[in-house]
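Step one of this worksheet: look at the structure below.
The complex appears here without one of its protein chains, the remainder shown in place.
Coming up: chain A.
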Amino acid sequence: PPAHSCNDWIGPPDKHSNLRPVIFYVPPEESPLERRLREARQEAQACDQRFWARHNRAFRQEKEEFIYSRLKAKGLEMRDEAGQKATLNAEEMADFYKDFLSKNFRKHMQYNRDWYKRNFTITFLMGQVALVRALRWLRWKKKNVGN
């Protein structure tokens, strides 16, 4: 993002986590409240990034392993004569999906709880910051009008 910008910038989705990274703008006179908000958002972003990158990587890896083991059991190679990657059909993959979902259930429950908590906290802080800014602007307006 350009140096003169006064806003946050959001980028393209990350390759592993599919989440979009945000670069936060730090205003010169950042109030403690605003700093708390920014740090909460940064921390949330880091947590989400860690979780999803790891989770998606695990998914891809386990999927590969599953396909490999199933193909092996059937006596096939990973690539056929034409050099194309061999795949299993949807019904065979269904066993993997079911398994993966149940294995990761507790992990998701934990993440859900954390995500809801973080989401509410951040939104509430945003509300507080917005309110403070609005009051400040009103006071400034009144002062100007008075002058």
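Heads up, the rule we're going with is that a residue touches a chain if its C-beta (ideal position, glycine included) is under 8 Å from a C-beta of that chain, and two chains touch if they have at least 3 such contacts; residues count from 1.
Quick note on the criterion: contacts and distances are computed from a predicted model.
**Q** Suppose you had to identify the omitted chain by its UniProt name; would it be "MMS19 nucleotide excision repair protein", "Protoheme IX farnesyltransferase, mitochondrial", "DNA 5'-3' helicase" or "Dolichyl-phosphate-mannose--protein mannosyltransferase"?
**A** Matching "MMS19 nucleotide excision repair protein", "Protoheme IX farnesyltransferase, mitochondrial", "DNA 5'-3' helicase" or "Dolichyl-phosphate-mannose--protein mannosyltransferase" to the record, the invisible chain is "Protoheme IX farnesyltransferase, mitochondrial".
**Q** Touching the hidden chain in the complete assembly: which of A:Ser31, A:Ser69 or A:Asn119 does that?
**A** Of these options, the touching residue for the absent chain is A:Asn119.
**Q** Over the whole complex, note the residues of chain A touching the chain we left out.
**A** On the chain A side, contact with the omitted chain comes from 1, 5, 7-13, 17-20, 22-23, 48, 52, 55-56, 59, 90-91, 93-94, 96-98, 100-102, 104-105, 108-109, 111-112, 115-116, 119, 122-123, 126-127, 130.
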